[in-house]
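Below is one structure; the comments refer to it alone.
For this depiction, one protein chain was excluded, whereas all remaining protein chains were kept in their positions.
So, chain A:
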Amino acid sequence: MYSQGLIGADSSTTESEEFLKAFQARVDREEKIEPNDPMPEGYRRTLVRQIGQHAHSEIVGMLPEGNWITRAPSLRRKIALLAKVQDEGGHGLYLYSAAETLGVSREQMTEELLSGKAKYSSIFNYPTPTWADIGAIGWLVDGAAIMNQIPLCRCSYGPYARAMIRVCKEESFHQRQGYEIMMTLAKGSEEQKEMAQDALNRWWWPSLMMFGPSDSESTNSDQSMMWKIKRFSNDELRQKFITATVPQAEYLGLTIPDPDLRWNEKTQAYDHGEIDWAEFKAVIKGDGQMNRDRLRARNKAWDEGAWVREAALAHARKRADMKPIAQEAAE
């Protein structure tokens, strides 16, 4: 799953003109930047923040869908959903590892998430009251994630780009799975169709918000584009998503909840209604319906797991102490 267009990074940097030029030239030659290569501090900081937000989104994203694992309607769906949420955890793991190559520890990033300092994608602060939400999340949220992440496979930072290749393969599978759930509902009973439409109504606008503020408001975009961390602007990606998704909704016989949505022959794209940016800002600031519950759940798991992690460390230390004795005995 995905992290937002980057939220609030500071890409300012203090290196010499010559250093920055040489770095830019490497980026422009499409050379991958690797962990031990010289890089501007602003580049490192931007990536730490972006990869961190992305990793946190995967982890927090396990909660809304995890809400339905124990209630999935069939064994096939239950297994698929558990495997999907497990994939999200796996993505979190690669992403934390990718961020660690930039000199930040997983513990540090985890603490920032738990304290509420680090951000994660706003989409996961919406509740999942019905089974159809599982379909809508797969279809729309993973669909939006793919739009964002495919260009990240070409990101200038090597470890992030490589992590994204595997993540994208899995996301694309999740998206098809979500669409298939929606299709089953759309072809089902009246009650199921209503459930599908209701989920689309609730997830459409938050999915559009996943691409981040519009280009005129997005402060970090230019520098990120220059450094080829980012390849397309927020609005470009959002537009691509809409163009891909509208026909999918039509095929399902569902209605996109935007009365202003219409095809524009001139631009060869869909015009759409105004996004509620006040809602977006409120959710980012922690005032979405589920923000507090999400953080509470993460903190609870972390706190209740503390004794397990301590036990594992204590045991490993005992083992390490025992080793020399065993070696001695062998000699």
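Everything below uses one rule, namely that a residue touches a chain if its C-beta (ideal position, glycine included) is under 8 Å from a C-beta of that chain, and two chains touch if they have at least 3 such contacts; residues count from 1.
In this section, contacts and distances are computed from a predicted model.
Trainee: There's a gap in the complex where one chain should be. From "AIM24 family protein", "Quinol oxidase polypeptide I", "BMC-shell protein BMC-P" or "Ring-1,2-phenylacetyl-CoA epoxidase subunit PaaC", what does UniProt name that chain?
Mentor: Spelling it out: the chain absent from the display is recorded in UniProt as "Ring-1,2-phenylacetyl-CoA epoxidase subunit PaaC".
Trainee: Looking beyond the chains shown, say which of A:Gly103, A:Pro127 or A:Gly188 touches the absent one.
Mentor: Of the candidates A:Gly103, A:Pro127 or A:Gly188, A:Gly188 is in touch with the missing chain.
Trainee: Among A:Gln86, A:Ser105, A:Thr219 or A:Gln289, which residue is in touch with the absent chain?
Mentor: A:Gln86
Trainee: What is the set of chain A residues that contact the non-displayed chain in the whole complex?
Mentor: 59, 62-63, 66, 69-79, 82-83, 85-86, 89-90, 92-93, 96, 131, 181, 184, 188-189, 191-192, 297, 300-302, 304-312, 314-315, 318
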